[in-house]
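Right, I'll just put the structure down here and ask away after.
All protein chains but one are shown in place.
Right, chain A next:
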Amino acid sequence: MCPARFTRTTSPRPPRAPHDPSAPGGLLRGCGGRCGGSRGRDGAMVRKGPGSAEGWVGAMPGGRALPGAVGALCRAMPPPARLVPETLRRAKLDRPQATLDFWRLLYALLKQIHGGKWSEADVLDTQIRFVKSALWYQGYGRPELHRLPSDGSAGSRELLLAFSWLLHRISLLEQLLARNRVRTGDETSVCMCEDDLSQSEQGTTEIAPEYGPEDRVDVRYLQWLNGRLRFQWRSLHAQHQEQCKLLHQIHLLTSGSHVDQILGHFSVTEMDLIRQPENYKQLVQLLELETMQLEAFLEWKQLEPVYWQWMETVLDNMAEEGNMCKPQDAHIEKSSLPKVTSCCPWADSLTGQINKLSRDLMALRDQLHELVTHRKSAWEEKPAERRRLISLQRQFPAGPCEPVLPRVRGLGKEATSEVLELGDEAKSLGAHVKDGREGSPRALVVPSNEAVKCQIKNRMGDKCDKNASKGGIVIFICVFMRSGCRGM
């Protein structure tokens, strides 16, 4: 899966410099004239070998704006996640030194997004696995990233791509800012997120019940556990009610005291501050930090297009390199979901459900297919069956079928043969003959063709008159609903 196409910029694009021999216009995914140029302000192509050190200024389009954008981005990152412009630059050039920084950065960011506890102590291997799983969970399926080595030795450009993808795709900065807000304490909600469950898994002190030798559990024990759970739920409910009640009291008792007229009352944090004034320093620090982040974020938003332009150059570089040195194993790996570890239990259940769903669907499809073929064969058998019956009757006129037709007494042999003839004729015209017992008249199904109908009628009429003295022939016409056939 390719990363999403970056947003188009509106600034005019300088044409691609002819410096790069393997870069015709249509190189990059049929982008035509839309390719971002790696042209500097002075028009010189600046893509140099890995050994040289480049400065930011003058090297990229939108010159001065880029350091501003990158700086704002770095400042807008929440404190545990550290990012410096140098890392970004190194990553563009796929320097290995930037790899570790990027892994750590992504780890910190993704942990925050998923509400987990961020701990420095986690081993690099675990961090890398977590990042890969989390990115997969978010929908980033670029195989090159998932094939990166677990020792953090290479792949900083891939990580840069992933980082930018995250930035755009899940509104990374907005989410982080929302999560790290200074809380007023007035929030009351019942959180149903599964994310919180993964944290509590570590804290269980419940020892698993020891099963008997037959490995069965007494149902009374299960009832016991169920009862305990319900009581604990009720206690939680009572606590929640208490919290709401106290919150209401705070609001009630401080109404009219707030500077903000509309709000009118203090929040929990403000109340706390009144009770313990020495905490104000900490609060001020937090607020200042948040303000700084918000300001950086606003700055970033203004300069964001420049960053994306720069990212396009990264993509260009990547594609060039990709074409120049074809990957050894050209065949695409079957995209299987990576093994999720204990760091992402929610992804585990999700993939399990998806697998189950696909299995069920396949089974259903097979069953349907079976049913359809069965039906089809049964349907096709019907006319075959009838044809068989007809041929049987022909051979043995006194066939054992059709008890429904009335008898006619004294139907002469010649009449019978004539009716048979008629039957053949009618058949040749497309009718279907239903044979009756010996002595009973034959039934005719007549096609809807009017001319044929008349013809047969006339014929029948002659015969009837002829045999009227003999008691008449009752011709019983049955109606078969076959495609196009009508009864008389």
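Some points to look at:
In this text, a contact is a pair of C-beta atoms (placed from the backbone, for glycine too) under 8 Å apart; a residue touches a chain by one contact, two chains touch by 3 or more; residues count from 1.
Keep in mind that, in the parts below, contacts and distances are computed from a predicted model.
Note on the omitted subunit: UniProt lists it as "Tubulin delta chain", one of the names in "Protein phosphatase", "Rab-like protein 3", "Chloride channel protein" or "Tubulin delta chain". From the options A:D125, A:E242 or A:E381, the residue with contact to the unseen chain in the full assembly is A:E242.
The chain not shown here is touched by just one of A:P96, A:G227 or A:G352, and that residue is A:G227.
Taking the complete complex into account, A:D218 is the one of A:D125, A:E174, A:D218 or A:E288 that touches the chain left out. Although one chain is not drawn, its touching partners on chain A can still be listed: residues 207, 209-210, 218, 220-221, 223-228, 230-232, 234-235, 237-239, 241-242, 245-246.
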